[in-house]
Every structure is written in structure tokens, then in C-alpha cells.
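One structure, pasted below without further comment.
Only one protein chain is missing from this complex, and each of the others stays in its spot.
And now, chain A:
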Amino acid sequence: MRAIRIGVVEDDPTHCQRLLDYLNRYQEESGERFTVSVFDDGAKIAENYVPMYDILLMDIQMKQMDGIDAAREIRKRDDSVVIVFITSAPQYAINGYEVGALSFLLKPVPWFGFQQEMARSIAQVRRNTDESMLVDTGTSSLRLVLADIVYFESIRHTIVIHTLSGKLSISSSLKKLEEQLEGRSFFRSNSCYLVNLDHVTGVQESDCVMSTGETLRISRPRKKEFLAALTNHVGTGR
């Protein structure tokens, strides 16, 4: 597995050194490999930011540009980097949701908390890396990125794959696909739909609203199970 690229943004050298020590210890204990870059102010990473990091460990209170502002700048260019705030004042981090940072670490950072947060962030990085599946269209085989698939629709004996970039027909069955995609984010919402929970943006009565704006019927007996699967998926997701 490739090394995980980590940016450490921290203006206090003592705290910074502690984080670097922890990162080394984590590498030794887990067998993960890290490539670490260090910045001593938010402005330094936000300026000319290149979306190349997997995880950013970011202090909040810094002199020139604070962590939240820096993260806001970074988010304009990078949706997927995992941001972990590190702060001594929890009231500053409560707004972390604005930049997709849903938990943070309190200074002085304890090893155990750090380790748990790293494990979670790494799992998220791994999830972000695009998984794909091979489909056989009859004339050729195609590789589809799972994240691009909005839902599968069964029409008689063909399966129509609705992706972000268009439709595609294959001969298969939802049952087979369901088995193939077991453990992924797909859920059978109806006898003719297998939807990607990542693309479900809303639920209106008995329909689910997809990111493409389409509404798909959820069958009545599956409604409860669907909501539970979605709750679990969205809750664990980030």
C-alpha cells in the first residue's frame, strides 16, 4: 500500500515535535507508512495549496491564519482530504462541521486519543480511494468506479446502470449484483432498484432522492430497513 501523505500544521515547536513523535510511533506499531510535511502557519499551507495530502493535522490558534480559515481555503480545492483539528480550546472546534472536520483532538494530545483518531482517518482515506467493478456489456468489458454509480435498475432481464455520466445496459440480475457488492454502500430499496447510499441525499415519504435529483420508490416493507442502513452508512461515513 502506498504511503499516506500527512500535513502537520502547527506553530508551536513543542507540540509539533510531539505530533511528529507520535506519527513515528504509529508507523512502527501499525506498519503504515507516512510521508509527512510540516507547516508552521495556516497561511503557508493554504497559499498555493495543492490537493496532494490524505490527512491534515491542523492547529486552530495560529498567528497569521487560523486553522479554520486555512481549512476553509483548502476545502475550496480539496474535498477529500481528512482534516483533524488539534486545539486547546474546544469552543473553537465546535464549528468544524463547516469544513467537514467532525472530531478533533485536545491539547496536550494523549497518545491513545491520537492513535484512535489516526486509525479512523486512515480508514476514511482508504474508503475514499476509488473502488471499481468490472461490467460486461456484451461487446466489451468496462471498469466502473463504484462512487460514480448512482443506482442499478432492473428492467425485465437487463440491468440499467445509472452513473453520473450516463446509462449503461448489461445482462445480469440485481440479486447477483447485490451479492457482488456485499459490504459496499449499496442497498436494495425495491424489487427493481439497487441504490448507492452515497448518492442518497434525501427521503421524501416513500421515495429516496438521489444526488442526480431523481426520486426512486422505496418499497413499503423495506422502508424501515432502508432508513436503518442509511443511518448507519451516513453515521459511520465520515
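Rule of thumb we're sticking to: a residue touches a chain if its C-beta (ideal position, glycine included) is under 8 Å from a C-beta of that chain, and two chains touch if they have at least 3 such contacts; residues count from 1.
Note that contacts and distances are computed from a predicted model.
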item: Choices "GHKL domain-containing protein", "Thiamine pyrophosphate-dependent enzyme", "Thioredoxin reductase" or "Phosphate transport system permease protein PstA" - which one is the UniProt name of the chain not shown; value: "GHKL domain-containing protein"
item: Selected from A:39, A:104 or A:193 as touching the chain missing from the view; value: A:104
item: Residues in chain A touching the chain absent from view; value: 89-91, 93-98, 101-106, 110-113, 116, 200-204, 209, 211, 224, 227-228, 230-232, 234-238
